[in-house]
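For this view, one protein chain was removed and the others were kept in their places.
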Amino acid sequence: MRRSWVVAVMLLVGGCTGPVRSSPVYESKAGQTAEVVASAVQTALLAVDAAEDGKAYGRYLTQVLVEAEEDAGAAQGTFDGIQPPDDRADELRARLDELLGDATDTLADLRIAARRGRFAELPELARPLPEVAAKLDEFAEAHG
Amino acid sequence: MSGRVLEAGLHLLDRQLIDSNGRLAGKVDDLELEVPSGGGPPVLTAILAGPGALSRRIGGRLGAWLEAVANRLRGGDDRRPARVSFGVVKGIGSAVDLSVPRVDLETDRLEAWTRDHLIGHLPGAGHAPE
Amino acid sequence: MRLSDLFGADVVDEAGRSAGHVHDVRLVQDGPLVGTFGASLRVDGLLVGRRSIGARLGYGRGQMHGPLLVKLAVGWLLHDGRYVDWGRVRTVEEDRILISGSVEDLPVPGPSS
Partner (left out) sequence: MRRLFSVALGILTAIGGFVDIGDIVANSETGARFGMSLAWVVVVGVIGICLFAEMAGRVATVSGRAVFDLVRERLGARMALVNLVASFFITFLTLAAEIGGVALAIELATSVNYLLWVPIVAFLVWLVVWRVKFDVMENAFGLLGLALVVAAVALWRLGPDWGGLLHGATHPVVPQGEGHPTWWFFGIALLGAAMTPYEVFFFSSGAVEEGWSRGDLITNRLNVYIGFPLGGLLSLALMAGATLFLEPRGIEPGHLSQVALPTLLVLGKLGLAVLLVGFFAATFGAALETGLSCGYSIAQYFGFQWGKFVRPADAPRFHLVVLLSILAGAGLVLTTVDPITVTEYSIVLSAAALPLTYFPILVVANDPDYMGDKVNSRFTNALGSIYLLLLLVVAVATIPLMILTKAGS
């Protein structure tokens, strides 16, 4: 919900989306991005749990995983489009990008397996996700 | 002689018109007043309904636009809004009841046009839903 | 003439003083007979006040049941309402109605129905 509110408010007040000039603003955007991607990762984890227990339909699982990957990818894309204002921001960006890369790579693997109907493989593929989620949370906490 | 006392705005204006078959036939968008030939206070002679009457109530640029549209719809030099004579009014309550069917009223023109040119052509328009 | 020509018109006395704007028109059903309606409605007078906001809500008649909050608010808005008997109307111009006598002696409107 938060992302769309931000969009709503930006539309409303206009002109708030300009280039980020200060480091603190960039940092808070980085924190927000980590939070959004963490939410997508956690969603995928829940879906994989359900798959493991044989609780969900394949179609539904696929849908959840596709959406999780899309959400994470969109957040990453938006963040990468922001110009980092200084050296410190460059460093922050490099650290977050690594985490985001890990997340989106794994989410893509999950999506590919689900689309091919290989639901049994999901738990194995999802193994790195809890650690990625924890790191993203930590990052979001530190830069929120 | 003392008759019923009404306030035009409160009891009459903007009320629903209902025809002799219970069909809705427009709103009391305005009222026409005439001074009797023998002089004295003005008397209500007709209910004015439809966009041509509503436009003046709304006023401003929007009202002017609505009036232009209404004139265009009527075509020709006819600048009068649709009239419902008080002679066919049966009673005034939470709605204004008329003693004639709406097809006999000038206010029915737009409704009839929409039926004849658009909605009436869709399959099943002539049957009640089941 | 249309009723909307009267609504909102400024009511002014001979000395040029204003009593406010027309916010409703009182009618009495004792005019000439017409069709199924019976006696036609004749203009009896004008309800005039500085503000017309709230006049349409129906609280001028003293028979509304509430709520108290709205009653009080509308009562305050319309407290300076006056009644102009049609007999005192001299001329009806666009946006202006000229009346005889002075606005000082206009009565407070009595209840209608």
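For reference, chains read A, B and C in written order, and residue numbers begin at 1 within each chain.
Note that in this section a residue touches a chain if its C-beta (ideal position, glycine included) is under 8 Å from a C-beta of that chain, and two chains touch if they have at least 3 such contacts.
Note that the structure is predicted; figures quoted are calculated from it, not measured.
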item	value
Interface partners of the hidden chain - shown chains only, full complex considered	A, B, C
Contact with the hidden chain (one of B:V5, B:L73 or B:L110)	B:L110
Of A:V64, A:L100, A:A113 or A:A126, the one touching the omitted chain in the full complex	A:V64
Residues from chain A at the interface with the omitted partner, ascending	1-10, 12-13, 16, 32, 35-36, 38-39, 42-43, 45-47, 49-50, 53-57, 59-60, 62-64, 67, 71, 137, 144
Chain C, residues in touch with the chain not shown (by the definition above)	56-58, 63-70
Residue numbers in chain B that touch the chain omitted from display	9, 11, 13-17, 23-27, 29, 49, 54, 57-59, 62, 94-95, 110-111, 114-115, 118-120, 122, 124-130
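Here is the rule we use: only the chains that are shown with their structure count from here on.
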item	value
Contact graph of the chains (line, ring, star, complete, other)	other
Centre-to-centre distance between chain C and chain A (centres being mean Cα positions), rounded to whole Å	66
Where chain B and chain C are represented by their mean Cα positions, the distance between them in whole Å	24
Centre-to-centre distance between chain B and chain A (centres being mean Cα positions), rounded to whole Å	60
Residues of chain C whose C-beta touches two or more other chains	none
Touching residues on chain B, where the partner in the complex is chain C	1-13, 30-36, 40-45, 48, 53, 56-57, 85-90, 99
Chain C residues within the chain B interface of the complex	1-4, 6-7, 23-32, 34-37, 39-44, 47, 55-56, 58, 60-61, 86-87, 112-113
